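If you scroll down you'll find the structure; I have some questions about it.
Only a single protein chain was left out; the remaining protein chains are all shown in position.
On to chain A.
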Amino acid sequence: MSEAIGKTKLHAALFPNEPTWFTDMRQRAFEEMQITNDPRFAKVDYRNWGLGELSAEGPTKDLALVDHSTDDYILCPIAIAMVKYEKLFQTYYMKKALTELSDRLINFSTAFVNAGNFLYVPENTKLAKPICLNQIEYSQTSDEISHNLIVLGEGTQATICLDNQPEQAGEKIHRISEIVLEAGSHLNLITVDNFSSNKAVYVNRQAYVGEQAKLDWTIGSFSDGNVVAEMNAELVGRRSTATINNAAITSGTQTQGMNTRLTNLAPYTTGKIRQRGVVLDQSRLVFNGIGKIVHGAHGTIAEQENRLLMLSDQASGDANPILLIDENDVEAGHAASVGRLDKKQLYYLMSRGLSKEVAKQLVVRGFIGIFAKEITNRRIREAFQKTLERKLTNG
């Protein structure tokens, strides 16, 4: 894209009544985009997926810009938030969770952002009901380039799910999410990706976890197309904890590459990464689990487990645990495995009369479904399981 054409397109992407500071941020990202590199996903080559490029202009939809806020929280498209709740929005947008315009895809997404939600739950709010954000209703053009900003105020408790409609239009998805947990807040976050096979997907999710805050994050990576995903939680406040559970399934000829990171930046923080993947057909699945403990973050715990179950001879997979530790007084550990179905387990199940097919299904569902079972909200759990099931059977 030439710079002149790019600038024209940039102007076409602006939201109605977009504040100057936001447009300036786009401009800056656009300039940075020319000089930054693509992010690295070890052992995944995504150069020819067309990410970080604009598609031929699709039909522009009429934006349904509706403010869904209630007495308990603010929930609206970012296009509204930057005008109606400008000060609050500006305080958090690319200020806490995602702060650096460090690679080309972040810059591209920031320059051309056309969708996304702002959710703000004020301090000491305990939400009994989960909030589910479905992306599509805010998508402006056919290719989603979205930026979600979720903020939990101090002492807040909430369950939030973020998913998509598989039939969503467009060929490329760029989806950035910032999640900020202020001190003492507790978030159950469930993110499910379920994009159809004709889409190349880039997701980047960044969480900021404040003092004594707790993030329980379950991820379902069930898209049918090519995906690169960056999932990152930073334990910024003392005694904060984060658990990232990622269930991924690949099938057909797709590739999914995921960088899942946890960084212990403060003392007495606990970070756990658990990833499980099922690899079918001729697909490829790569887990890069990255645990980092910075100097001074004493008394911290960093654990990770990356497991892949290979169900086809033509499939390929990698589970790469990386621990970067710059402090002595820590507990850190990792486990990784790439394996096939356990013959002893199959024999045991079959010895009770289950056919080989049913026994295999049970073992696979048990392996990958374990995180789903830990989701406490029944409705979200069942939706998660349904998507998982869809992917396993038709994927």
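Operating definition for what follows: contacts are C-beta pairs under 8 Å (C-beta built on N, C-alpha and C of every residue); 3 or more make two chains touch, one makes a residue touch a chain; residues count from 1.
Heads up, the rule we're going with is that contacts and distances are computed from a predicted model.
Participant: Any idea which of "Iron-sulfur cluster assembly ATPase protein SufC", "PepSY domain-containing protein", "Amino acid ABC transporter ATP-binding protein" or "Response regulator" UniProt assigns to the chain that's been left out?
Facilitator: "Iron-sulfur cluster assembly ATPase protein SufC"
Participant: Out of A:K87, A:H295, A:R352 or A:R378, point to the residue that touches the absent chain in the complete complex.
Facilitator: Missing-chain contact among the listed residues: A:R352.
Participant: Among A:W49, A:Y85, A:F195 or A:F367, exactly one should touch the missing chain; which is it?
Facilitator: Selected residue, touching the omitted chain: A:F367.
Participant: Can you name the residues of chain A that touch the chain not displayed here?
Facilitator: Residues in contact with the chain left out: 342, 344-345, 347-356, 358-359, 362-363, 365-370, 373.
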